[in-house]
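What you see is the complex with one protein chain gone and the rest in place.
For chain A:
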Amino acid sequence: MSGITLVNQVKSSKFLSGLLQPVANAFVNAAGYRKLGLRYDDVLREETDIIREAVNRLPDNEGYERVYRMKVAFQYSLSHTIATKDTALKPEDDVRYLTPIIDEVAAEFAEKEDFNNIKSYSK
């Protein structure tokens, strides 16, 4: 969300993405959230103003699905098990559904800050 990122350079360069994409995939597998049936955006820490507002703006069906996935993950955690290879979340289902909304909300908050700190001067 903040900080220096080279994502665009890596994605546009065939060499770099060929090199680094397998590393990224291995990292995600090792992280293991997919084995709990969760998507990446379910794992984001939602106790911030921006993400809380973004979650509020989710369409109803996405909101219900999100809660359901969290319930499933909690059940896994309670029973000290994880999903098997075929029941785990597939990579194509790991959609970043919340990130566009987060970006929108972050832009709105930043705009509000700008307007609250506007300096006026006479021509």
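Heads up, the rule we're going with is that a residue touches a chain if its C-beta (ideal position, glycine included) is under 8 Å from a C-beta of that chain, and two chains touch if they have at least 3 such contacts; residues count from 1.
The criterion applied here is as follows: contacts and distances are computed from a predicted model.
Trainee: Name the absent chain by its UniProt protein name; which of "Cytochrome b-c1 complex subunit 2, mitochondrial", "tRNA-guanosine(34) queuine transglycosylase", "Proteasome subunit beta" or "Vacuolar cation/proton exchanger" is it?
Mentor: "Cytochrome b-c1 complex subunit 2, mitochondrial"
Trainee: Against the chain that's been left off, what residues of chain A make contact? List them.
Mentor: 56-57, 59, 108, 111-112, 115, 118, 120
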